[in-house]
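So the structure is just underneath, and the comments pick up after that.
Rest of the complex left out; these chains stay put.
Chain naming follows the written order as A and B, and within any one chain the residues start at number 1.
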């Protein structure tokens, strides 16, 4: 078996602690992102604000375009921010595993990213906090993804 | 060759029927998602509603912000719902293959998810149907992704 074959096995093998951590935290982020949908749905039910005529719950329901209700907007924007960031982490983290990073560094990057994104949703849409709390957790996430992407590009350039 | 190496080969090998099914249905979902873009474009041409001044087709074209035209909004929201759900499936399905699920279960989850998302687009933006049709197919999709994510997290915890 070639050295390259071995290298692949180590990188995306489930007994590589870096890869196993990637899989675990990516799964957590899937649940976190789907959970943010629930925050939007909760506000839609509470305010009876729907997007389409066929979604009316009763005659008090309001059909409003995107942005029509501020209480729905807040979790919707938190969710939107997830869509802008988390899929990028999923692919970057997977590819970063191929660069054979130091396990302690890589695992802590995955952990910090996941914590930052959970905090982002909390300070944005669960218990809105004054800035710069949301900016800080946002920048932590973007910085980690950027670092992993640059490491990967350099490794494969 | 180590047992771990073998495990990886079985999980993401193209002769693993679970993984081959994942690849096939993920490809179908790529085409489905790109196809929803065409539904939006079709309405933009039909209504001559564009997003930017430079996109005007003729002097009857209207430049409207997001949400400005209900016939454009409907497929756009279907597409938006895809963005909120399908990338999460792509990563979750890939990682779920690593948990060595029963092939019959896994293949049918991938199949049901793909069918649910195709139905979602149809009942939302092709032949709008009364609720709860869209809610049902939406919940089927989210439930499958959630199940696969939880299975993966437990397996790697």
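General remarks:
FYI, a contact is a pair of C-beta atoms (placed from the backbone, for glycine too) under 8 Å apart; a residue touches a chain by one contact, two chains touch by 3 or more.
All figures in this text were calculated on a predicted structure; none of them were measured in a lab.
Note on stoichiometry: the full complex in this file contains 3 copies of its one protein sequence, with 2 placed in the shown coordinates.
By our rule, only the chains that are shown with their structure count from here on.
Rounded to the nearest 5, the angle that brings the Cα atoms of chain A onto chain B is 120°. The geometric centre of chain A is 17 Å away from that of chain B, both derived from CA atoms. Contacts from chain B toward chain A in the complex involve residues 1-2, 4-5, 7-8, 11-12, 66-67, 73-74, 77, 83-84, 87-88, 91-92, 95, 98, 128-131, 134, 142, 145-146, 149-150, 152-153, 156-157. Every residue of chain A that touches chain B in the complex is listed here, in rising order: 1, 6, 9, 12-15, 20, 23-24, 26-28, 30-31, 33-34, 37, 51-52, 54-55, 65-67, 79, 83, 87, 90.
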